[in-house]
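Of the protein chains in this complex, all but one are displayed in their positions.
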Amino acid sequence: MSTFMSLVRKEISEDLTATRGSILFLIAGMVLSAFSVLLVSNTELSLLDNAQAVYMMCGIIVMLGSLIAVIRGSDGFAGERERGTLESLMLTPATTQNLAHAKLIGILLSWMILFCISTPYLWAVGSTGQNLLSTIPYLFTTGTFLVLIFASASLALSSKTRTFKSALSVGLTLLLLAGSPVVLGPSLRQSSVGRLMDLVNPVAGALNTLDSTIIDSQGLIFQVLPLAVLLGYSLISLFILHSVTRRVEL
Amino acid sequence: MKWHSFHVALIFAITAGILLACESASMAAQSPSVEISLERPTGTMKMGDTPVFVGTVKNIGRQPLKGLVVYLSLVSLKSGDEHPVDLEDWSAQKAVRIDQLLPGETNTQKWGMRLIQSGKYGIALTAVDPQRKQPIVSDLMSFEISPKPTLSSSRILPVAIGEPLLILLLLGVVRISRIRTA
Partner (left out) sequence: MIAIRVRNLKKTFGAKTVLDSVSMTVHEGDICGFLGPNGSGKTTTLRVLLGIMGADEGEVSVLGLNPALSGHILRRRVNALPESHGLYGWMSAHRYLKFFSQLYGMTPNTDQLRTGLLQVGLDPNDHRPIRTFSRGMKQRLGIARATINEASILFLDEPTNGLDPRGRREIHDLLLTLNREQGLTIVISTHILDDVERLCNRIAIMDMGRVRYEGPLASGNNARSLRYRLHLDNSCSMPSGWTYPGIDIIENKEGWITCSIDGIPPAYAIKTLVEAGLPILEAEILSGGLEDLYLSHTEGGVS
């Protein structure tokens, strides 16, 4: 087995076997369960039609994926450094870039596991409504882009910070900054500044894509621009990760 | 002097005329000074929709009207269970007061409404002029709110409860198998 594949396998094992990795899946399941129960028990939410409920659920899923990406990414190098395992890894023929890429694949796999966990919830909430089948690939695509972006950024940060706590603080701040314009009121978002922010913000791009497909039933042609923005951000993040991890100090 | 039938008839006619004139004056005093109408929202109406009802009030009298109060009334027309509906949960818009409506002036008001329950309903717009005894009511507009498929707890609850347990079970199985093959 090649050095790189050994690293990938170790990351996957750590995800599923170590408590630190597997607890995130359980928490994600509980969050989705809590939201599902809220959908049927809360008066206001119970009036939502299936499309809106599915849209809200998809929003939660992509944000959970992004959050897991930030947490796992921040732990990538800084956590290994704190636990004293980074030096041992760096003493092997594995390069720090190998390590970064393996961790990124591990995080992407976590996202795929989360996606699989989420699918039954989506079915339960939206199977009698509209656009559920077309929702699935868009959710997967937008979620993957967001996870790539935040995981790469967090891993890059983690390679430069001394502690997991510092890396996580910055990563969560970035996530909040990216997510916060989405909660602006509709009138603000309709302004020219709001539209520009929506265009350049990857989180807004993902949520607008989901809105457009699930609620407005718009086709692929309407999603080209936001998906292109997401792809651009993903490529930039990957490039930054690759460059920054060429040399990692202990 | 002899009362001829002509004289009787004349007195009778004058009396009737006076009475009629009084009646007419009274009626003239009570005739509507406003004309109100309610527009049906466009599109189908189903549960969860938020249509906007547009009501117009026009002063058709010769005097300006002050302090007009205009409000919507909603009634369920379900056969055998007709009853008024409290608009508290349906609409944030309460009664509207129009300070002044000049002769010939038209005032338009909008009532946004959230259709929270399916069924057959009637809605009417009422205008109250403090100077008059009779409120003016528009024609009753009946409409049907169609139901929509909402969330089914019978599907959601098993998933919400079962899936975290399944995740726990799967993680446990993975851990145990890892330990055994280590």
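Before moving on, here are some points about what is shown:
To keep things simple, chains are lettered A and B as they appear, and every chain counts its residues starting from 1.
Going forward, contacts are C-beta pairs under 8 Å (C-beta built on N, C-alpha and C of every residue); 3 or more make two chains touch, one makes a residue touch a chain.
Please read all numbers here as calculations on a predicted model, not as lab measurements.
Touch with the chain that is not drawn comes from one residue among A:Thr17, A:Ser127, A:Ser166 or A:Gln218, which is A:Thr17.
One chain is missing from the display, and on chain A it is touched by residues 1-3, 6-7, 10, 14, 17-19, 83-95, 247, 249-250.
Simple rule for what comes next: only the chains that are shown with their structure count from here on.
Looking at the complex, you find that chain A touches chain B at residues 13, 16-17, 22, 25-26, 29-30, 32-34, 36-37, 39-40, 46-50, 53, 117, 120-121, 123-125, 127-129. Only residues 47-48, 116, 148-153, 155-161, 163-164, 167-168, 171, 174-175, 178 of chain B touch chain A when the two sit together in their complex.
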